[in-house]
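Note that one protein chain is taken out, while the other chains of the complex remain in position.
Our next item is subunit A:
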Amino acid sequence: MDWVNAIVQGILLGGLYALFAAGLSLIFGVMRLVNIAHGDLIVAAAYLALVVVQLTGLHPLVSALVVVPLMALIGYGMQRLLLNPTIGKDLLSPLLVTFGISVILQNGLLAVFTADSRRLAAGSIETASIQVLPGLHVGVLPLLMFVAAIVIIFGLERIFSRTSLGRAFRATSDDPEVAQLMMLDRAHVFGMAMALSAAVVAIAGIFLAIRTNFDPASGPARLLFGFEAVIIGGLGNLWGTLAGGIVLGVAQAIGAQISPGWQILAGHLVFFLVLAIRPRGLFPRMD
């Protein structure tokens, strides 16, 4: 039963990794931008939630009502002011700018919040669990994260496939030049993509803050997990990203079951294995 338990926990953890990854996947899909600052944005959102909770006394999950729109605005502004001027034929300059944003965010958070690790207290939901089978308990919080990941990915897929904004994302990704002839303002389309990504980042940040301790240096590891989930799942496929998150989560859970030191390493090993056998990921959609 220990092994079944580990795998179930791994699957649920995969939901959180999919949340880390979804925004990354979206940004890469629309503008071929690898956002190195993605993990730090998740941590920044966690701190933002911390501040909102301290100021208003809201429950951490309810603080999403404030943190999500705020992060979306920040994302939009960051794209328009910092990233759009560098986006063009050259992939390296926007990459370097996101690297710079990453460094500034880490040090900015360090200056404001110190290096102490923090956590968002969410009350009884943190420890509540449901008994699924005799001997198999599922935590309410991990389940909630998993369901949130499915709902968010379903929502993002709907936006991409059914809405005018989604058509604008796809058209701009396919052929940015001709998309402009369709009256699409590229700067605004990219801004909206980053806003959407940052909204997902906000949710991921809140869950991260409830689930574990975080500090200003927690970002890069989140970026790595998100990145691995995207690559395992296959670029440009959000459901694949969920699958990638689950593969990574299960690998880590099984690794941890073997020996605590193996948890993170097992995830990386599976990532390398997928890269070696299927370099385009398990469910690639993008050329």
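In the analysis below, a residue touches a chain if its C-beta (ideal position, glycine included) is under 8 Å from a C-beta of that chain, and two chains touch if they have at least 3 such contacts; residues count from 1.
We adopt the following convention: contacts and distances are computed from a predicted model.
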Omitted chain, identified by the protein name its UniProt record gives, among "3-methyl-2-oxobutanoate dehydrogenase subunit VorB", "tRNA modification GTPase MnmE", "ABC transporter ATP-binding protein" or "NADH-quinone oxidoreductase subunit": "ABC transporter ATP-binding protein"
Absent-chain contact - pick from A:5, A:86 or A:180: A:180
Residues from subunit A at the interface with the omitted partner, ascending: 164, 167-168, 170-171, 173-175, 177-186
